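One chain of protein is taken out of this complex; the other chains stay put.
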Amino acid sequence: MFLLSSIFPISMAILSYIFNKYHKIFILISYIGIFISLIISKTPQSYIPGDWSSSNGIEFFFDNEIKIVLICFMFFSAFIYLRFFKNKNHEFTLLWLILNGSLNSFFMSRDFFNIYVHIELISMIVFLILAMDKDSTRIWISLKYMLMSSVALNFYLIGVGMFYSNTGTLNITLSLEFSKPLFSQSFIITGLLIKSGVFFLSGWLPSAQSEASEGVPSILSGIVEKIGLWVIYLIFPLLTFEVKNFLLYFGIISAILSSIFTFLQIDLKKLLAYSTMTQMSYGLIIIAVRPEFFPIFLIYDMFSKGILFLLADDLNEKFGSKNLEKLKNVKISIVPYIIFFILLFNIGGVFPSNLYKLKSSLIIPLIIEVNIFIFGMYFTKLFKTFHISKKFGFKYLYLLLVTPVILYITYIKYNFEISKITYQYLLFFGGVIFYLLIFKKIKFKPINIYSFENSLIYQIAFLLIFFIIESLSRI
Amino acid sequence: MKKKIIALFLIIPIFLLLAFYMEIGDAQSPYTAQEILVENGSINMVAAIVLDYRLFDTFFEVLVFTLAVTGVSYYVKKLPVVSDSDFEKTSITVNVFAPIMFQMIVLVSLYVAVAGHIGPGGGFAAGVILGTGLLGVTFVKPMEDIEKIFIKSKIEKYKIITPFLIAIYGILGIVWGDSFFTNIPLVGQPGKLLSGGAIIILNLLIGFEVFAGTWTILYKFIKHRGML
Partner (left out) sequence: MSYEILSLLVFFIGLFGLITKKDMILKLVNLGILQSSVVLFFVSIAFKGDAPIIITSDISNYSDPLIHSFLLTVIVIGFANLALMLVFSMILSNKIKTHVVKEIEAKIE
C-alpha cells in the first residue's frame, strides 16, 4: 500500500497534462493521496511487486524512519510549491508531480538497478526545471550538469557490474555475505559523490545554485543533492574498513576547504552554495562514523537550507542584486532578519544548534573545529552588511513559529560539556575579532576554480587516489 | 597542451592498475529456463524479465523517455525554422522506392512488436524501426504535408497516455493476483502466440510510445536544422 504514494502522483501528473485547465486540482488530490497512503501503511514491511521471491524481483522496504522522512518531505515540497510555483503552467505541474512521486519510491527501493533508474529520472526532471525559461545562462549550466551527471552515472554502472559478477543478484541486502571485487567500491562511491555535491568533485554546484531561477535552489539543495549520500548510507554495511576511514578523512578535509571558499565569496547566493558543500561534507562524516543519525541530519538540513535560500531569493527580488557590495546597508524587516541569522547560526555548529548535538555524539579529530573560526568570520561579514528597518514583516511570521520546533527539538540526548562549549565560543569570537581587524585590508575578488574541463580532471584525480588506497589494503 | 599531459598522466595509471589487478567473478543470475517456462510461458527470457519480473523498472524508463521527448519538443520552439527551398532535390530512385519501402517497414515493425515473446524483438526495437522508417517518407514529400500529418494526428497528446495505462495495469494487479504489477494468469503453451500473459499488450503500448518519441525527435531536428 505504501507504493501507492509513488504511483498515484505519477498518474495524476499525466492526467493533469491532458486536461490542462484543471491542473491545480490534481496537485491537491495527489498531496492528499500521498499523505493518506503514507499514514495507513504498517511498519516495518518489505514488499515485492508481482509477488516473486526476493532474488527474482525488486524489493521495497518501509519502516518508521523512512515514514518520518517522507512525511517531512511532503510538507516541505508543498510549502515550496505554495511559495514559489503557484502560477506556473501545466507543463511545470507534470514535472513537479513526477518529481514528488519518484522521490517517494526512491527512498524505499533496495535494488541497485532500480536506484539507477530513479536517479536518472530525478536528474532528467531537474535538468528540465533548471532551464525552463530558456535563458542562455541557465541552458549552459543545465548542459554542464547533464554532462557531469552522465559521466558519474556511468562510473556507478561499471562499479555495479563488477559487483554483480561476484554475487549474481542485484539486491542490496542479499549481497552482504559475498566478498567484494577489488575496484568496485571506488567506482560506485566516486559516481555517487559527484552527484551529491562535496567540495572537490562537484563542479556544477556553485553556478547551478546561484544562477537558477527563484525557488529552484531550495529544492536542489533541500533534497536532490542528498540522494547520492542516501545511497552511500544504504550500501554502508558493504564497505571495507579502509574505505570507511578514507571517507571520514576526505569529509573533514573537504569541510575545511569549502568553509574557506565560503568566506571568500562576494555573491550572496554563491556563499550559500559553498556552505551547502560544507553541509554535504558534514553529512559524509556522519555516515562514516554513526550512520543511524543520518535521517535526522537529512530532515533538519532540508528545512534550514530551504528556508535560507527562500530568504535569499526574496532579497534578490526586492533589491535587484545578489552582490554583497551592492547590498551594503540595505534594510530588512525585523522578522526575516531574525530568522536569517538564527538559521545561519544553526548551520555553524556552536552550542544550541542541532549540528552541535550531532557532532558531539561522534568521535572525530578535533581539527574540524577550525570550521567554527571561519564561520565566525563570514557570520560577521554578513552581519555588517544587513541592517534592520522598522517594518515588522508580517508575511514571514509563520516561519518564525515553525523554526524553533523543527530546528532545535530532537530526541538525541546531548552531552552538556562546559569545556567544549567554552572553547567553541572562544573560537567563534576569535573569528569575529580577527575579521574586524583585517577586513579593511583584504580585497575580495571572485575566484572560479570550476571551469568545465578542470572539474573533470579533479574527478579523475579523485578516482586515482581512491584506487591507490583500495589497492594498498589488498596487496 | 597542458591539459592533455595532465589527463594522460592520470588516465594511464588508472588503466594499468585495472588491467593488472581487476578481478571479475562469474556468477549467474537466479533465473533458470525451466522456471521461466512454468511461471511465465514465453520462450524469450529477456522479454519475460523486462515485462514481468522487473516491470517496475520498465515503467520508470518509459517515463524517462517520455519526459525527454516532451522536453525536446518544448525547447526546440526557440530555434528558427529552415525553409523548404534549402534542400537539394533527391534522386529518382529515392522518390520511387521510399513509399514502397515504408509499407514493408510498417509490417516488419508490427511483426517484431507482436512476436516479441516468441523470438527476439519487443516493443523498443519495433518503435525505433517504425520511427526511422517514417523518416524515409520525409525525404520525399514536401515539408508542409508532413507538418499537417503531425499536427492532425495530435501525437503530442497521445504519446503521454502510455505510462498512465501501464500504471493502471499495475494497480489492477491486485484484482487478479496479490500485489501490484502481477501478470495476468494466462500462461498458455510456450511457443504459441497466446502465451506469456499480458506481454503482447505491453509490447504494443511500448512500441507505440517509442515510435512517437523517435519520430518527434528526428522530425523536429530536420525541421529546425535542415538536411545536408
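Before moving on, here are some points about what is shown:
Chains here go by letter, A and B, matching the order in which they are written, and residues are numbered from 1 within each.
Everything below uses one rule, namely that a residue touches a chain if its C-beta (ideal position, glycine included) is under 8 Å from a C-beta of that chain, and two chains touch if they have at least 3 such contacts.
A quick note: this is a predicted structure, and the numbers were derived from the prediction, not measured.
Across B:37, B:165 or B:222, the residue that sits in touch with the chain not pictured is B:37. Among B:64, B:146 or B:200, only B:64 touches the chain that is left out of the view. Per the touch definition above, the residue from A:113, A:249 or A:444 contacting the chain not shown is A:113. Within the complete assembly, A:143 is the residue of A:1, A:18, A:72 or A:143 that touches the hidden chain.
Residues touching the missing chain, restricted to chain A, are 113, 117, 120, 124, 127, 131, 134, 136-137, 139-140, 142-143, 146-147, 150-151, 154, 157-158, 161, 164-165, 170, 207, 448, 451-453, 456-457, 460 (touch as defined at the top). If you put the missing chain back, the residues of chain B touching it would be 3-4, 7-8, 11, 14-15, 18-19, 22, 24, 26, 28-29, 31, 33, 36-37, 43-46, 48-50, 54, 57-58, 61, 64-65, 68-69, 71-72, 75-76, 78-80, 119-120, 122, 124, 190, 210, 217, 221, 224-225.
Methods note: only the chains that are shown with their structure count from here on.
Between chain A and chain B, the centres computed from C-alpha atoms are 34 Å apart. On the side of chain B, the complex with chain A involves touching residues 3, 6-7, 10-11, 13-14, 17-18, 21-31, 52-57, 60-61, 63-64, 67-68, 70-71, 74-75, 78, 157, 160-161, 163-164, 167-168, 170-171, 173, 177-183.
Per the touch definition, chain A reaches chain B in the complex via residues 3-4, 7, 10-11, 14-15, 17-18, 47-52, 55-58, 91, 94-95, 98, 102, 113-114, 117-118, 120-121, 124-125, 127-128, 131, 134, 162, 164-169, 181-183, 453, 457, 460-461, 463-464, 467-468, 471, 474-475.
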